[in-house]
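Every protein chain but one is kept in place in this view of the complex.
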Amino acid sequence: MAGEAREKCAVAGIVGYDENLPAAGLMYESLFAMQHRGAEATGMVTQKSDGSLGAHRELGLIIDVFREEAAEKLVGSIAVGHNRYSTSGLKDKHMQPYVDEAVGFAMGHNGNLPITSYLDARLSKSNVITSAVNDSEKMGIAIAQEIRNGHDLPAAIELAFPLFKGAFSCVAMHGDTLVGFRDSKGVRPLALGEFDGGRIFASETCALDIVGAKYEREVSPGEMVILTPDGSIDSKQINSGEEKLDIFEFVYFARHDSYLYGRRVNEVRRNLGRQLAEQHPPIVDDLDNVLVVPIPDTSVPAAEGYAETYKLRHRQGIIKNRYIGRTFMQPSQLQRQQQLRRKHAVIDEALAELSEDGKTVVKNYDVILIDDSIVRGNTIPNLVLQVKAAGARSVTVLIASPPVRFPDFYGIDTPSQNELVAANITPEKFRKSLKHCEYLGYLSLDRMVKATGMPADKFNLSCFNGEYPIGIGSRKAEIYTPVSMEYID
Amino acid sequence: MAGEAREKCAVAGIVGYDENLPAAGLMYESLFAMQHRGAEATGMVTQKSDGSLGAHRELGLIIDVFREEAAEKLVGSIAVGHNRYSTSGLKDKHMQPYVDEAVGFAMGHNGNLPITSYLDARLSKSNVITSAVNDSEKMGIAIAQEIRNGHDLPAAIELAFPLFKGAFSCVAMHGDTLVGFRDSKGVRPLALGEFDGGRIFASETCALDIVGAKYEREVSPGEMVILTPDGSIDSKQINSGEEKLDIFEFVYFARHDSYLYGRRVNEVRRNLGRQLAEQHPPIVDDLDNVLVVPIPDTSVPAAEGYAETYKLRHRQGIIKNRYIGRTFMQPSQLQRQQQLRRKHAVIDEALAELSEDGKTVVKNYDVILIDDSIVRGNTIPNLVLQVKAAGARSVTVLIASPPVRFPDFYGIDTPSQNELVAANITPEKFRKSLKHCEYLGYLSLDRMVKATGMPADKFNLSCFNGEYPIGIGSRKAEIYTPVSMEYID
Amino acid sequence: MAGEAREKCAVAGIVGYDENLPAAGLMYESLFAMQHRGAEATGMVTQKSDGSLGAHRELGLIIDVFREEAAEKLVGSIAVGHNRYSTSGLKDKHMQPYVDEAVGFAMGHNGNLPITSYLDARLSKSNVITSAVNDSEKMGIAIAQEIRNGHDLPAAIELAFPLFKGAFSCVAMHGDTLVGFRDSKGVRPLALGEFDGGRIFASETCALDIVGAKYEREVSPGEMVILTPDGSIDSKQINSGEEKLDIFEFVYFARHDSYLYGRRVNEVRRNLGRQLAEQHPPIVDDLDNVLVVPIPDTSVPAAEGYAETYKLRHRQGIIKNRYIGRTFMQPSQLQRQQQLRRKHAVIDEALAELSEDGKTVVKNYDVILIDDSIVRGNTIPNLVLQVKAAGARSVTVLIASPPVRFPDFYGIDTPSQNELVAANITPEKFRKSLKHCEYLGYLSLDRMVKATGMPADKFNLSCFNGEYPIGIGSRKAEIYTPVSMEYID
Partner (left out) sequence: MAGEAREKCAVAGIVGYDENLPAAGLMYESLFAMQHRGAEATGMVTQKSDGSLGAHRELGLIIDVFREEAAEKLVGSIAVGHNRYSTSGLKDKHMQPYVDEAVGFAMGHNGNLPITSYLDARLSKSNVITSAVNDSEKMGIAIAQEIRNGHDLPAAIELAFPLFKGAFSCVAMHGDTLVGFRDSKGVRPLALGEFDGGRIFASETCALDIVGAKYEREVSPGEMVILTPDGSIDSKQINSGEEKLDIFEFVYFARHDSYLYGRRVNEVRRNLGRQLAEQHPPIVDDLDNVLVVPIPDTSVPAAEGYAETYKLRHRQGIIKNRYIGRTFMQPSQLQRQQQLRRKHAVIDEALAELSEDGKTVVKNYDVILIDDSIVRGNTIPNLVLQVKAAGARSVTVLIASPPVRFPDFYGIDTPSQNELVAANITPEKFRKSLKHCEYLGYLSLDRMVKATGMPADKFNLSCFNGEYPIGIGSRKAEIYTPVSMEYID
């Protein structure tokens, strides 16, 4: 996908067995490790032994937000944290974690609720101005309400749970209790680990590694895992349902070194490359003239898998600027394109072989570009053009996932279907629009699933096939009749 | 009192009849006019037509807190605001107004609740961590709870009102309603005014003047006044009780140009000076040799009243530094003393008459220093010393109120009795400790009351006589047996 | 003048005898004491024992600019500081003191140079972009240039001095030397004092008092006083000239408690009131019906002097808002007027006598308003109106200085002549424009001078009589033929 903004948020929670454990320091490391899931805002809330909270939430990179002066406030051995991928125009409202200082409750939410009518109805009874709060806040308010009504945290979550219609992996704290819970399909991940001195919940296992925690298991769909400082761990199955992890976690969201369903993401991605190799072998016979080039960073293992299958050369022919971040001015569509340009630089010399003195081209390769996915399709065209200009004899574009033809309702709730290139033109038309692309191949749905080693029914595949495992209610109307799907395989 | 820190907070509320009225601009002016009541933190909350809120609250002077960037957030035609005199160690918690964004409720509170046991009991039932919130927040949480339970703002206030045990003048908003209400004794003031385009509540009438509002009346003790954007005004007497305005409002807190009980504060203060003149005439016969000098700013009218009675000279012989504010370093007891030093400069030449060329002293006056009150007694000694050193033939100190011998429980909840000089040594001992003071006179309680033109039972006089009109519960224990009171009259 | 913006800057310099003396702490106190001379920007520069500098300069009040974090940089036992009254549009350029870190030179300048052609010519030779720097910076650059050329600080100042055409009181430091110097007429003040551990230069003696320094003397016109850490004090008369102190220092700029020409400013101001009393006695016979009201703060002693002469009542019938400062939005002409409005509140009850119950007016006074000066004339009209509305039987306006008919070229270089009300209409016309003013009287030039106890030739009186003691070159063209002066006496 190569930089098209479609990241997900991250949550984490830490409980120390000793009330002197400084949870904030570990939370900082955890959030840092998961910044790839959301880099526009971050926050954490800690809880002191008397139940009172300290909170710090701001727009910005983790390194900017958590400066020394914030450390003073973040006292306590229990903490929840959140990284956000923010949509435009958001400014400084709707910060996460949600905090209710009066009852000492805080919660981070990763996911999205396409249906909030039940929640709205309940909150309106409590006079909450539902138009002024977002879905994550509504969830927090509903749980806090039950706490106010005299329930402890697990009971409050259980009571509010039926109102939550959508995808959610959450970590909440109140009193001396830290709870992690997921929707009944487990669309977004949530792992549990133990370290010397406490336990941790995190969206990705790479956050466990960074604090030296041992991975225990994932929180099950519909399950609530309850941790307390005495080291006890309790669980309640609120709701049962088939697990439907968003396969995009494997395809694009998760970090290479995280685990999902017990599999290292990096390995699954290399498998995606191998599947791609079987489905779409090189279009030229002279394999020694083929060069595989990943569009960094996500597709590197797929490129490795592809290349290894045929013992092909593979090189980093495109590099990603390390320091990408905020721009000098407000983001606009124009600027987003500039950012994409800035994100990648094509290295001509890696795409053609030079003589020893570097002065003559002695070989022009047949280049195979590998990307993890195509969403809006605004990164590929320029890269193809540059690769061709660098002297490629031919250009093949292979995508390690099927066409993205349906919108996402369980994550950042964007983009709408008319922005998805594969929902609007056929792959062949898209290939032609690229001008210098001899071959464009998507990985089939079956092969994508096969690469994970898990059966298809273990996944939310809605972006690819339009089958939404969790009801999306009236938002169905946002989906228009797609072009025929015959081209997928 | 000459600068001893014992200021009170201020509240204000504005409702515009037109939803385009920018309430924030008027609120800014109102808070600015009342900054003498609290200069360490300020905040305001505005409400848009959809009921959602914008809030900005910070430590600092009004001019620092409300900068341009804050204006963006403060949209809407209804607003509540607050100035706080913060106690030490407060940092950035417990900001006012209290805000509950979910239900669109905000409230500012001026006063103090010596008894919170009822409130705590109720809130604990709702799992509120009462140790983590202060009394103002408890009040806000209790009202917000009733709103959540489905009540409108007036009903919510009425339901929570019986839990509030102490002194409070509050302005609250929710939906399209702005409500001002006071405790049943009316210890702290709260005025109501109307301007072209809306109505305003404010702790002092000087805040009405600044926005061009006409004073209508004070909110009555135990009354709740309900304003809406359609211009309607409604009232409900929740609780009845004799009015017991804190007489310290006249003595020290209020601005010279404010009105209380329909009397201009400046005029009452001049009356205090006249009463002082009758009770304590000059100790020398040669009135032409007497010079009356106020310790600025509060006691200037009292000095005028005293001087006019005997046609005495009165001059500003002590000046106050105009720009007093934050210090370069953290405040400490030592620094507080330095600040006092910096607050006043004695002008020698104003205290003695010079020859035309300014080179010879031709007359040494008998100086009468006038102050509004003595609380800790740490300002007077140094000033007496300096006045004597400037050549005063004699020094008289006259105080326009009786000895402060009892702590305050209805305001900022400080100082404790052992810090009150008059609770621990007799006036005569205090006079002797001043070394160069020939005469020290306090105004009697009766004369102080007489100066206001109101009967004594209209006032809370507890600081002077230990009679607390609102129960202080277990905090009675903080009062130890005072020294005999025979010296008061 | 009652708040019309026409303040002057302030400079200070401190040298400690011990290199461990923290000069920054004392400098902070000194600048704080002189903030009335300029509250829009401030800065200080300290010098370590190795000659390297630490500097901190910002827009804002002293309390805002010098926060804890700035303290770290301000190490050393020698310091110079500056308060600036900034003109509009200035932003953050042209900060003072001027600093040249490379040669370890810093200087603060109070005054203005109407002629910079000599300086420009010299600097242009050194390729300085004279259009990008202001007159203070030009002075600094010229001196630093001489230091670069190998001269020590006193020699460098002496060499550059002939280029400085205008008014200047400066404090400069380089190496272990601190130098104070004034133009040959001494238009702006500069005092020298010694405290336990060092010496201090300051624009006003009130800055000496605050650090406990004993006043030694003023730096003479055309003199340079050289201080070193070993306690030595040296002097060189660079230029000789008659002293021409700006009489406006007595009239308006200086703080009441400062000394100029050895006279306490407060005392001279009381003398101005006495002179005013002789020249303009009350217009009514019943003196017991007269009330003298100063327009605060500067004119309070003049009001005392006036009142004492006839044993008249005098009261603070107009009060000044203590917390005036920055506004919520960018300053504009409109806002400047609002600020003026906010600066003063008229207290009706102080201007008329009420019955004991405060309900009936029993006496309407003949009010005499006293102001120190009239410059633009935009404060008085509204105040006269309000005083009349408060029930004054008659309103007299007396000004403790002559009409200001000529622009200032030695200070902040503003306003231009067409903004000066007395340069454009006669006093009688001005009085009539006030509508409810029965009498308007200015103090004569002779009486003003007499009040100081000094001969007229000791003063720069240019604002009043157009005689500029220091050449103003081509800027003469800015002065148009004034209306005849017959009305002045």
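Each chain carries a letter (A, B and C) given by its place in the written order, and its residues are counted from 1.
Here is the rule we go by: a contact is a pair of C-beta atoms (placed from the backbone, for glycine too) under 8 Å apart; a residue touches a chain by one contact, two chains touch by 3 or more.
None of these values were measured; they are calculated from a predicted model.
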Among shown chains, those touching the left-out chain: A, C
Chain not shown: contacting residue from C:9, C:26, C:39 or C:141: C:141
Touching residue (missing chain; options C:127, C:360 or C:474): C:127
Residues of subunit C in contact with the chain not shown: 50-53, 101-104, 123, 125-129, 131-133, 137, 141, 145, 147-151, 174
Hidden partner chain, residues of subunit A it touches: 25, 28-29, 32-33, 35-36, 39, 61-64, 66-68, 71, 206, 209-210, 255-257, 262-264, 266-267, 270, 297, 300-301, 304, 308, 311, 313-316, 319, 321-323, 325-330, 342, 345-350, 354, 356-358, 453
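In the analysis below, only the chains that are shown with their structure count from here on.
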Overall pattern in which the protein chains touch one another (line/ring/star/complete/other): line
Cα superposition of subunit B on its sequence copy subunit C - rotation in ° rounded to nearest 5: 180
Whole-Å separation of chain centres (CA-atom averages), subunit A against subunit B: 55
Averaged-CA centre spacing for the pair subunit C and subunit A, given as whole angstrom: 63
Overlap residues in subunit A, where contacts from two or more other chains coincide: none
